[in-house]
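Note that one protein chain is taken out, while the other chains of the complex remain in position.
Chains: A, B and C, in written order; residue numbering restarts at 1 for each.
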Amino acid sequence: MRGIRGKVVAAALVATAALAATPVPAYAWGFSFGAKAEEKAEESYVFRSGETDIVMGGDSAPVVRALGTPLDTFEADSCAYQGKDKIYSYSGFELGTHPDGGVDVISSVYVLDPAVSTPEGLQLGDPKSEITKLYGKGYTLENGVYRYVKGSSELAIYTTGGIVDAIEYTAIAE
Amino acid sequence: MLLVSYEFLFFLAVLLALYYLLPGRFQWPLLLAASVLFYLSGGAFAIVFLITTTVTTWFLALRLEAMTERAAARVKELGLSGGEKRAFQAAVKQKKKRVLIAGLILNFGLLAVLKYTNFFLGNVDVLFFGGSGEGPYVDWLLPLGISYYTFQATGYLIDVYHKKIHAQKNLARYALFVSFFPQIVQGPISRFDELAAQLTESRRFDWLTIRLGLMRMLWGFFKKLVAADRIAPAVAVIVQNPDQYQGIYVWIGMFAYMLQMFADFTGGIDIVIGAAQLFGIRLPENFNRPFSSRSLAEFWRRWHMTLMRWLREYIFFPVSTSRASQKLSGAARRFLGKGAGRRAPLYFASVTVWLITGIWHGASWNFVAWGLANCAVLLISQECSPLYRRFCSRFAWTASRGYAAFEVARTYLVFCMIEMFEYYSFDVVFSMFGSMFFGIRPWQFSGELAASLGLSAADWIVVGLSALLMFAVGLAQRDGRSVRERIFALPGWQRFFVIYGLFLAVLVLGVYGQGYDASQFIYNQF
Amino acid sequence: MNYREELLEILQDINSEADYETCQDLIGEEVLTSFEMVMLVAEISQQLGISIPPDQIVPENFRSVDVICELLERLAEEE
Partner (left out) sequence: MRGKKLGGVLLAAAVAAAGLWGLTCLLVPKYTGRVVEGNFTAEYYREESPHDVLILGDCEAYENISPVTLWREYGITSYIRGNAQQLMSQSYYLLKDALREEKPETVILSISAMQQAEQSNETYNRMTLDGMRWSREKLEAILASRMEGEHLIEYVFPLLRFHSRWAELGGEDLTWFADRPLVTHSGYYMRADVRPAGTFPAERRRSNYEFEEKAYEYLDRIRELCEEEGIALILFKAPSLYPVWYDQWDMQIEEYAKAYGLAYLNALEEIDVIGIDFSEDTYDGGLHMNVYGAEKVSRWLGPVLQKQFGVPDRRGDAALSAVWEAKAARYDAEKQSQEEEFARLGYLTRFSGDETGASD
């Protein structure tokens, strides 16, 4: 009889040891950084109108609802009906959408009048120096156009004679 | 170059033509050149690590062999015997051990640095940066198949150390063994004595082996393209949103996940083994109908066999008979009695093996937990086996087919539950267990949630039919005869329609080409 | 030095139900699993003082009780 009892005790001992060993790393799983490296991609640029955040590449339906009825809606069918681009005009800016996998995603925001400023505080008519002050040096410059890339979005700031005269956010398709 | 790509098929066709046109003595150099080309196509820089592993293991193996021969010659020359001889041999063994350890540390060190630096840095990030992610991290691209060829090369080195085989003097022939292109991607991990000779044999064109090889590849493509890749989106959605998909969806997710993993991994291996067979080279099998296992122990003797064989031969047995485990056994015997004394080396070796298996599968604590969970279940079932055998001998119905089916289902369920450790935290796993059994609600059968899985009704039908076909083929293999022989034994027309039907199924129902990106095999990101 | 009795006694201790004695293919028929092989090796080195080197732990050497005995005798001579 003793042999059996020894085995059962040993088995119980092993079970508890193994079970104890399992959760310790499992609880530590919270810090498993194998996958973490990929999640560190930066988010995109965000334009804000009143309370609504407009994220490049995001779903346009909730944003369009939140912004209320647009002043004008323009729809342009691409050739051979391969998707319909839409441009909503609001006071001071225009919002462009593009179909992607059955959903209209936000493809661009174009600032029209000086009254509207970017979340970072840039406005039409500001001097060139404002750009680097607000957005830093990480730009590429071509024919007076400053381009900053952040995540899957791009911010283009057009200048003529050193004065900002157009601001455009665009989503970069992966 | 992906196995599932036009480039690979074109590469294979050209190589096949050249292989059988060239005179015999040029055949294996051609294979070597092809393997190097295949490896370079996956990114030029990574070949440096492959060359390092190949050259170091080749060179050290030659050194070991030389030491053994010189020692034997010395013994004969000095006419040593008895104690003196044993002392001299022990001294030589010590020197050889140092050479072996150097080789192992170099190669496994290389693998560890390349594969686990992020894991290590991540933990550093937790300890010193409060897990905020600012800590350093590297994004090295893991060289293709490093986990596989490193094991294969070190296995060769250990075999030479144990004098099981003679070292290969010719570096080129050895390089072919390490880098033979079909198996570099995701194994199987071959032993030197079972593969090296085949590689350098010259062969003449033989339509039967080509046909068998092509058929096996076609079956691999079917499993990968028609079943695995079609179910993949649904699996991804369920696995990534455990909170949304409760109750019945945990079951669907589990079956879908297992189908995808089985079809993806065995499909890939079929393509690899089929491709090698085109050249008359027989690679070791990696699977033996795993889902017919009636216990987890049996499952791990049928799943990824070449990896498990490697771990058993080169880690499990050596560790279990190492001095450390003998000391452990002695200590356990003194304090906890004979039973514990006998088990100590077994547990010590098992935990070591399963830690390594876990960390090999992925550089994160999830996989460590997965490994240990497997280990725990195996050890517990080993401990309870006497009780279990008595239970079986007492009840006759345990020998019935119904009970066998129950055991198969139970093993499948246990394996799936352990798999969950790979993806979820402990509490999520437990909550999913709960919702699996108690969380099934009628509203879950609504179309909307099902539709969100990203698969249309037609997709589910195709996946279901392909799963049935795989199940049928699995059953047909029960009596050991390969299904392919049986197909080739069919009369002309039936054989044509079976093969042509499978070919069309892959061509039409396969998930490939525009709209689907050439998907990676799950197992070749290692 | 025939180790047959001690060997059978150890095997009996590891697993009283299994029929080790007559079976000619312990590994093939999975009568002796890799776990039990490890326990056997550990017991042999504890009780008989013969340490079986890892490269000898191959299925061929553990096919049946007689084969294991031959292995033990061979290793004992080398001691």
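Criterion: a residue touches a chain if its C-beta (ideal position, glycine included) is under 8 Å from a C-beta of that chain, and two chains touch if they have at least 3 such contacts.
Note that the structure is a prediction, hence the values are computed from the model and not measured.
Enquirer: Among the chains you can see, which ones touch the chain that has been omitted?
Expert: Result: the unshown chain touches A, B.
Enquirer: Which residue from B:Leu387, B:Ala409, B:Ala458 or B:Leu490 sits in contact with the chain not drawn here?
Expert: B:Ala458
Enquirer: Of the residues listed, A:Val46, A:Ala156 or A:Ile172, which one is in contact with the missing chain?
Expert: A:Ala156
Enquirer: Go through subunit B and note every residue touching the omitted chain.
Expert: On the side of subunit B, residues 6, 456, 458-459, 492, 496, 500, 504, 507-511, 513-517 touch the unshown chain.
Enquirer: Mind pulling the subunit A residues that touch the left-out chain?
Expert: 72, 74-82, 84, 87, 89, 94, 96, 110, 112, 142-145, 147, 156, 158, 166, 168
Going forward, only the chains that are shown with their structure count from here on.
Enquirer: How far is the middle of subunit B from the middle of subunit C, if each middle is the mean of its Cα atoms, in Å?
Expert: 29
Enquirer: Based only on mean CA positions, could you tell me how far subunit A sits from subunit C in angstrom?
Expert: That pair's centroid distance is 65 Å.
Enquirer: If you average the CA atoms of subunit A and of subunit B, how far apart do the two points sit, in angstrom?
Expert: Comparing mean C-alpha positions, subunit B is 38 Å from subunit A.
Enquirer: Return the residues of subunit B touching two or more other chains; collapse runs of consecutive numbers into ranges.
Expert: 338, 343, 386, in rising order.
Enquirer: Residues of subunit C that touch two or more other chains: which are they?
Expert: Only 13 qualify.
Enquirer: Using the touch definition from the top, list the residues of subunit C that touch subunit B in their complex.
Expert: 13-17, 30, 33-35, 37-39, 41-43, 45-46, 51-55, 57
Enquirer: Which residues of subunit B touch subunit C once you look at their complex with the stated criterion?
Expert: Answer in residue numbers: 162-164, 297-298, 312, 316-318, 320-321, 325-326, 329-330, 333, 338, 341-346, 349-350, 378, 382, 385-386, 389-390, 393.
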